[in-house]
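Below is the structure I would like to discuss, written out as structure tokens.
Every protein chain except one is present and positioned as in the full complex.
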Amino acid sequence: MKEITKETLKIAASKMMFELSEKECDELMSEIDIIVSEMNLISDIEGVDDQEPMVFPFDVTSTYLREDIPTPPIDKKEALKNSKDVVDGMIGLPRVIK
Amino acid sequence: MGYMSKGLLEIHNAIIKGEITPLELVKEAVSLALNDDNNAFEYICANEALEKVKRLDDSKKDSLLYGVPIVIKDNYSTKDIPTTASSNILNGYIPIFSSEVVLRLEEQGAIVIGKAAMDELAMGGTGTTGHLGMTYNPWDKSHKRIIGGSSSGSAAAISAGITPVSIGSDTGDSVRKPASYAGLVGFKPTWGRISRHGLFPFATSLDHVAYFTRNVFDSAYLLNILAGRDDKDASSSFEKVDDYTKDLNKSIKGKKIAIIKDIVESISDKTILDSFYKTVEYLRSKGAIVDEVEMDNKLLKAIYPTYFIISSSEATSNTACLDGIKFGNRVEGKTFEEVMINTRTKGFSSRIKRRFVIGSFSLFKENQQELFVRAQKCRRMIVNAFNKVFEEYDAIYCPAAPSIAPIVGSNNNNLSNEYLIADNYLAYGNMGGYPSITVPIGFEKNMPFGANLSSKPFQESLLLNIANILEEGTELKDLVAK
Partner (left out) sequence: MSDFEAVIGLELHIQLNTKSKMFSSAPVTFGKVPNSSVDYYDFAFPGTMPTVNKQAVIYALMMCNALHMIIDDVLMFERKNYFYSDLPKGYQLTQEFRPIGKNGYLTIKLNDSDIKINISRLHLEEDTCKQFHTKDYSYLDYNRAGIPLIEIVSAPEIKSGTEAAKYVEKIRSIVTYLGISDGKMEQGSLRCDVNVSLKRKGDNQFGTKVEIKNLNSISNIQKAIDFEIERQSELLCSGIEIAQETRRFDESLKETVLMRAKVDNVDYKCFTDNNIPPIKLSAEFIKAAIESSPELAESKLKRYVSLGLSESDASIILDDKDIANYFEEALASGCSIKLLANWVNVNVKSFINKRNVEIKDFPIKPNELSDLILLIQNSKINNVQAKFIFEKMIETGKDAQTIVEFMGLEQISNKNQLLNIVKKVIKDNSKSISDYLKGRNRALGYLAGQVMKQTGGKANPQLVNKLLLEEIQRRK
């Protein structure tokens, strides 16, 4: 695991597409000790790494697959009504540079 | 008037006898909601509710929900009704579809009168972090005590006598803990028992539809309506749906109930412990076999961090759609990245951002094995330990919280046994997907507190049976903060 520094926290924030202010960053740094201690409560458990990761609460294996039958699409106006920038029936954004 | 302080059966009988009409019920609830001083609501659907009650379908007259006002937590999609999950990033969002839970309730004739305030995006346990501020505990008129969260407004609305039932959601203990603080029945059925379609996801593998009622019967009745397969939610179960009200009064003679010793021992509040053991004696007097069972203390202490890492990690992905482009509170920028960054920077509170940073960090390739995956492994150990208890016992029974509703801002020692175990153990119910119910068992300083019962997946009938017998013993039902 990487050492947790203000820098790594800022990187983690930028990967989540938001900025952390200095104040937010300091607050988080002050919580990190506790968080790390709590995380250590997991790694201290004997045999934890021998387990299979648990992804679902219990065995939920299913056989259900949706039939390939299209349903009527949603109304275009409805679909777009929550977007703040609609031009000619499409959502607009400052140019995406490819 | 005053019907909104009652249970579903009483209200229904009043309608049948013609003592009151659905329209009058809705008017009563709306007026109470408009006068609410607990900050329980994000949005009160006064006009929408009155419109709907006028178009109510008579054919549903036999349903106990016919004409009954209900409150829905603001993280359920409700068509044409603003839904923000108490986050600024969703200000202005008006969903174009209703969640399955809402559809099933409305199908029975229930009328949504309001959307309940909550901890922002359901990520919190205090009911103080929503964008409208703290929700107060109606039992404490000085407004110093929290009601708990994240389903804070849902709990406050029903304990303040505004509606007889309310829908919340439970990812760690977000219904079962506030239920304890608010003198309510808080019920979270098995993972997959109720469709999550339309519930804003927080941590998909832990999220449950859950709700508050004033008595166990109402919880059983609601499950009859809400349980069952929904093809829109692939994780919803095909397991047969029972009539959950039919076994409520069955004898619990010979039923085996386990008390997890380490959980009870981490609690210091004498009043809570005394009440708890009184209920244990009562259950024994009804023929139940109640044993104290040991569990690895280290595992119990790991429940909270395990929950925290898994839920924060899954949350980073579940909230990635909140970028301001398709819906929500878009903040402009010069490039599309700037639009996303500005929207998210302004839209999420500091607290949420800090949680996401931890979640994102736990998923990084270089950390994932040590943090996220290890937490998933620990989850298995925890669930295995509880499954082992369930091999021998029908239910696990413990106090739902180590205290009455705390005063806002009181500090926790985050590494103490009481905090790590008694205050946070309920998340085991989410990790194993167990059905889990909190019922009131006593009062301290005029504040209620509850205990929690859980059982094996899909054993709701048995669980509700035990809870109902317990409720008979405590005589603590239909509580309303006065």
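To keep things simple, chains are lettered A and B as they appear, and every chain counts its residues starting from 1.
The definition used in the following text is that a contact is a pair of C-beta atoms (placed from the backbone, for glycine too) under 8 Å apart; a residue touches a chain by one contact, two chains touch by 3 or more.
No experiment lies behind these values; they were computed from the predicted model shown.
One of B:E106, B:D233, B:D394 or B:D423 touches the chain omitted from the figure, and that residue is B:D233.
In the complete complex, the hidden chain is touched by one of B:Y3, B:Y136, B:F187 or B:F200, namely B:F200. In the complete complex, the residue from B:N88, B:S180, B:N215 or B:T316 that touches the missing chain is B:T316.
Residue positions on subunit B in contact with the hidden chain: 75-77, 85, 90, 95-97, 99, 196-201, 204-205, 231-235, 313-314, 316-317, 319-323, 325-327, 336-337, 340, 360, 363-365, 368, 372, in rising order.
Residues of subunit A that touch the chain left out of view are 15, 17, 55-56, 60-71, 73-74, 76, 79-80, 87-96, 98.
Basically, only the chains that are shown with their structure count from here on.
Chain centres here are Cα means. That of subunit A falls 22 Å from that of subunit B. Listing the residues of subunit B that touch subunit A in their complex gives 92-94, 96, 191-192, 205-206, 231, 234-235, 237-238, 298-299, 301-302, 304-306, 308-309, 316, 323-328, 330, 333-341, 344-345, 348, 350, 353-354, 356-358, 360-361, 364, 366-367, 370-371, 373-381, 383, 414-415, 420, 430-434, 457.
Per the touch definition, subunit A reaches subunit B in the complex via residues 1-2, 4, 8-9, 12-13, 15-21, 23-24, 27-28, 31, 34-35, 37-39, 41-45, 47-49, 51-58, 60, 62, 64, 66, 74, 78-79, 81-85, 91, 93-97.
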